[in-house]
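A single protein chain has been omitted; all remaining protein chains appear in their positions.
Residue numbering begins at 1 within each chain, and the chains themselves are lettered A and B in the order written.
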Amino acid sequence: MRYSSPVLLLVSAAALSGCSEGVLDPKGPVAAAERLILFDSLGIMLAIVIPTVLATLAVAYWFRASNRRAGYQPEFAYSGRLELLVWSIPLMTVLLVGSVAWIGAYDLDPPKPIPSSAKPVMVQVASLDWKWLFVYPEEGVASVNHLTIPVGTPVSFELTSSGVMNSFFVPQLAGQIYTMAGMVTHLNLQADHSGTYRGMSANFSGEGFADMHFNVDAVTPEAFAEWVASTRSSGPVLDAQAYAALVKPSKAVAPFTYRSIAPGLFAGILSAGLQPDDGLCVGYPKSMRAER
Amino acid sequence: MNIAVGVDDVHEGELVNTSEAGPAPKRIVVSYGFWIFLLSDIVMFSALFAGYAALARATAGGPTGSQLFNQQTVAMETAFLLLSSYSCGLMSLAINSRGYFGTFLGAGVTFLLGAAFLSLELREFATMIAIGATPQRSAFLSAFFTLVGCHGLHVAVGLSWLVLMMIQLAMRGFSPVVERRLHCFSLFWHALDIIWVLIFTVVYLMGVVP
Partner (left out) sequence: MNLLGKLSWSAIPVHQPIIMGTVACIGVIILAALAWVTAKGSWLYLWREWLTSVDHKRIGVMYLVLAMLMLVRGFADGIMMRTQQAVAAGGAQGYLPPEHFDQIFSAHGTIMIFFVAMPLVIGLMNFAVPMQLGVRDVAFPTMNSISLWLTASGVLLTNVSLAIGEFAKTGWVAYPPLSELQFSPGVGVDYYLWSLQIAGIGTLLSGVNFVTTILKLRAPGMGYMRMPVFCWTALATNLLIVAAFPVLTALFAMLLLDRYLGFHFFTVNAGGNAMMYVNLFWIWGHPEVYILALPAFGIFSEVSATFSGKPLFGYRSMVGATMAICVLSYTVWLHHFFTMGASASVNAFFGITSMLIAVPTGVKIFNWLFTMYGGRVRFTVPVLWTVGFMVTFVFGGLTGVLLALPAVDWQVHNSVFLVAHFHHVIIPSVLFGCMAGYNYWFPKAFGFKLDERWGAASFWCWFIGFHLAFMPLYVVGLMGMTRRLQHYDVLSWQPWLLAAEAGAVVILAGIVCQIVQLVVSIRAREQLRDTTGDPWNGRTLEWSTASPPPAWNFAMLPHVGEIDAFWAKKQRVHARQERSVQRREYEPIEVPKNSPTGFVTAFFAVLTGFALIWHIWWMAGVGLLGAAVTLLCFMFRVEDEVEIPAEQVALFDQSHPVEISL
């Protein structure tokens, strides 16, 4: 019991060693802001929790039955002042952390576009069993289990699923967002440093789930243009037939690209899970509204 | 309805709080417990209502409520059920005065009205299924059949319970156990009425509003 504080220090030290990847090593503005919120709230909460734990240990130890020096106050069962303190400390803490939560929820709302002078790259994402399809509608190419994006440029995602629920997640760049059939979710992120970052599905989707990770290559805008050009020059075409073959369940799919995409492909994936006159489409606010 | 709060063990000249009067008598305990159970049943219906509300427009290109619902049938169903609640109330009065004939008569009328409600509802379902508006057609229809069907299932259970109670009444007379159970039955029957009012409002009336 009395080594929970040193343990915590050890853990933090050890955690810092895990700093080279994941949430604690952001490479873009969204992830960096999220990490800041994490540290701020952790600090505020630790300021309450550590003294409480130390006080608990101190009180339990001092007032142990064998300690005759401790004052025995068998009638001490109420104190108005203590009650006030005891209710107000958690309440004020919550108000403080709560305002951080509120601001963060709005500032970092996934569909919120990232302010930038660069034109955002659009990527349409579909989670399949058990791989990721990334469609670049403006560039006219697509890739499977690999994402290439330009550095310093906002990337705007529209996400859906061909079937079961998944969650698109690149920890070093942004938070995650669910992908659901017949519905579109949105996410915006940006990589500020070149590098390769790990992406994954963060919602269990079946047998091949563990292999649904992919690499995100953040490259210079010139390298990105080169990548687009070379992708357009070779590889299969993503038409309805190719998609029908792709959507069949497969695991641990090696990354590959498509040199062109049939028009309306993403809309087709979306509407496969959607009926034409679905009232859900009309009645709900934008975050849950399926879009064409 | 006779829910009287009895305070046992009151000593002369002592004003005792109900909460300090000791264990409540059995008829209060049983009614209260059954009422808590009814509340839980209402929670279950709320979840079904929530599901219905979420899926009411998910017609998947199939028939909508305004195309399917026959307001006259619904009105008749409502009338039958509400009248059966009335006859159930009359039955309760007869139970209070230990009148066998009144009780059996009230029960019989309640049963007939309830059965009439059920048969109208089953006919409604059969008609819908015959024209292809099956629960497998769309999420809206799944939700409709489940919500309304669940209520109908409760009515059917209630009718069977009523028959069993009348058998037990004939065998045992107005014993305390039988009285407690009859009281629970009327609570159940009136609660089903309340749920039906909600159903015809949310499903049938609101369902035909564009």
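One rule holds in what follows: a residue touches a chain if its C-beta (ideal position, glycine included) is under 8 Å from a C-beta of that chain, and two chains touch if they have at least 3 such contacts.
Predicted model, so just to flag it, every value in this text is computed and none were measured.
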Chains in view touching the one left out: A, B
Sole residue of B:Leu118, B:Ala139 or B:Val203 that reaches the chain not shown, by the stated touch rule: B:Ala139
Interface residues of chain B (partner: the chain not displayed): 9, 17, 19-24, 28-29, 32-33, 36-37, 39-41, 43-48, 50-51, 54-55, 58-60, 135-143, 145-146, 164, 168, 171, 177
Residue ranges of chain A at the interface with the undisplayed chain: 1, 4, 7-8, 11, 14-15, 18, 20-24, 31, 33-35, 37-38, 41-42, 45-46, 48-49, 52-53, 55-57, 59-60, 63-65, 70-79, 82-83, 86-87, 89-91, 94, 97-98, 100-102, 104-110, 112, 163-165, 167, 169, 171-172, 174-178, 180-183, 185-186, 198, 200-210, 213, 272-273, 275, 278, 280, 285-288
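The rule is simple: only the chains that are shown with their structure count from here on.
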Chain A and chain B: spacing of chain centres that average the CA atoms, whole Å: 47
